[in-house]
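Have a look at the structure below, then the notes.
Just one protein chain is left out here, and the rest sit where they should.
The first chain written gets the first letter, and so on, giving A and B; residue counts start at 1 in each chain.
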Amino acid sequence: MIRNLDQIFVLLQHWLVSFLAAAWQGAAGVLINAAAIVCVFPALFAVAVWLERKGLGRMQNRLGPNRVGPYGLLQPIADGIKSLTKEDIVPLSADTVVHFLAPVLLVVTAFMGFAVLPMGRNMVLVDLDAGLLFYFAMGASTELAVFMAGWSSRNKYSLLGAMRAVAQMISYEVVLLLSSVVVVMMAGSLSLTKIVEAQNHYTWGFPHWYIFTPWGLAAFVMYAIAATAETNRSPFDLPEGESELVAGYHTEYSGFKFALFFLGEYVAMFSISGLGTTLFLGGWSAPFSFLTWVPSWIWFFSKLMLSIFVFIWMRGTLPRLRQDQLMNFAWKFVLPMCLLNLMVAAVWRFMGDGWLRWFVCSAILILAYAGMGWSELRKKHIGPRSYRYAE
Amino acid sequence: MLGEGILKGMAETARNFFGSYFSADRMTTVEYPEQRIAAYEAARVFPFLVYDSKNPEDAADWEAGMRCVACQICEKECPPKCIYIEKSTDKKPDALGKPQFYPTRFDIDISVCMSCQICVEVCPFEAIKMDTEFELSTDDRFGGLLLDRKQLAKSNEYYHQIHLTEANGVDARLAAEKAKAEAKAKAAAGAAAAKATSVAAATAGEGA
Partner (left out) sequence: MSQSQTHSATVTDKLDGQKLDGWNRPAVIEPDGDGELLEVAMGPHHPSTHGVFRMDVALDGERVIRLKPVFGYLHRNHEKIAEGVSYLASMPYTDRLDYMCPITNNWAYALAVEKLTGQEVPERAEYLRVILGELTRFQNHASSIGFLIQEMGASGTPLMYAFREREKILDLFEELTGARMMVNYMRFGGCRVDASPAWLDKTRRVVEGLPSFVDEFDRLLSSNEILMARTQGVGMLLAELAVNAGVTGPMLRASGVNYDIRKVDGYGIYNRFNFRVPLGDHGDVYDRYMIRLLEMRESLTILQQALKDIPVGQVMDPKAKIRGFRPKPGEAYGRIEAPKGELGFYLISDGGPNPYRYRVRPPSLINLTILEDMCLGQNVADVVLIFGSVDIVLGEVDR
């Protein structure tokens, strides 16, 4: 019974496919799975939009939307209808084909990343041996869509915004990859299903998730920073900041195309959180060995929504970083830490089991972080100040 | 250490997030129009004209009981000049019995009025006071925000409802004035009567 609940979607798919002839079953199975992904994640997008507005509201001591439907639950539908009924304005001098394709490409490549994420036991759309590589290839393609949007608008401000966004995303792509490489090193495989299975063991009830190791925690923190920058979320949302001079790459988009950009951003957020969950938080595995009776897909989606909540939390608290500060941070601070983390992971592996490796690895990482942080702030004369009073 | 300030900030936000479910201090939203805050007594929005009605049930009593004597002081002192008054040609007796002019036209353009309350301050007859009603939006943009005499006239009972202490003070002042006027009138009548009786006694004395 528990196993059935865990595999309920797999069983459902098998049942649906059984209505067709044997020759069609393979393709139909994949199509059904893909359709499920395309239906579930936009629904989650609506939930995330609602969660964001209510969450930000509560953090700011106010209610979020609460007029449209009970507790404002129909607000995303209202927003969707609004964006569908707006006039679709395309600038006269814009490159119409590219202008049209940019949001389409963004959404398509954002959805492609879900193809390799294991959302539950036996619930991967395609179990590739190089799943992680495929994911990063798709993630990099979203940057192309951003640039297409800025270029085709024939608006110098959009172009500037797009170039800034692409520069930011490329810098943090490097960080993203390097922090994932540590996991690949330790798990020994690029396949996401194998990475999850490597974490699905328990010692004294505690899981072997990579986040519970020093190098894993460091890698997770850097992955989280890079993920926030990749999806242009606060505090790295200068390219789409409303109070900035340059208006952003999606200035010339209105109506449904703008909604598609918005959808693409949130779907990218889901997919990158999904990858982070898979790599560091054990994917669909339960946090304690006595909780393995809860279906695996529930764990995956709970961890996903937790990550979304942390994104919203950061958005509500932190001001934006300026473009040059953000790039400096990536190249001069996070990247060296990433490389150091690779070395620390190697040290971890070759030191063998025991408490000593915990101590040594943690010490190296903490000292390096504190030292680099202190020197970065010192260099720029940034720090808390004390004030004098007049006599 | 780097990141400490950020974490402190995030802890503060989390405190507010969870606090908003439990403490009223962290969720101060009043869901208007279902919930409303009671107005303070001193609140002021737009002016209205006070009338003393002998019969509070009779709404048509307002014209007779209006305290305004069309002295036009409020019209002169109003900073944005939103009051327009036309004086009558005849007089009618006021609360003290003295014949006074009255306004045949008293318009306030509330789209111009800035709620400064100077008209209330300068009125010598306690005739114009500040109302607290603010849900006055209308779709008639030409006359909808121009309140005329009838719309402005509200009873003294209504004034007591919205500004109780102030209204009591006004009533006390007016009653004191009335008592003083009556005492003066009685003294004058008494003096006149005494003079009349003394004259009558003198003529009677002379006659007899």
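Simple rule for what comes next: contacts are C-beta pairs under 8 Å (C-beta built on N, C-alpha and C of every residue); 3 or more make two chains touch, one makes a residue touch a chain.
Not measured: the values here are computed from a predicted model.
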Exercise for the section: Decide which residue listed in A:P235, A:G248 or A:G264 touches the omitted chain of the complex. Expected result: A:P235
Problem - Among B:N16, B:S53 or B:Q100, residue touching the chain not depicted - result: B:N16
Exercise for the section: Would you mind spotting which of B:I83, B:I108 or B:M130 touches the chain that isn't drawn? Expected result: B:M130
Handout entry: Residues of chain A in contact with the chain not shown
Key = 56, 59-62, 156, 234-235, 237-238, 241-246, 315-325, 377, 380-385, 387-391
Fill in the blank from the handout: Had the left-out chain been drawn, it would touch chain B at residues 2-6, 8-9, 12-13, 16, 28, 40-44, 73, 77-79, 114-118, 121-122, 130
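Here, only the chains that are shown with their structure count from here on.
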Completion exercise
In whole angstrom, the CA-centroid distance of chain A from chain B equals 62
Problem - Parts of chain A lying in touch with chain B, wherever the complex brings them together - result: 55, 58-63, 66, 313-314, 316-318, 369-370, 372-374, 376-377
Fill in the blank from the handout: Note: in the complex, chain B contacts chain A through residues 1-3, 6, 9-10, 12-14, 16-17, 20-21, 26-29, 31
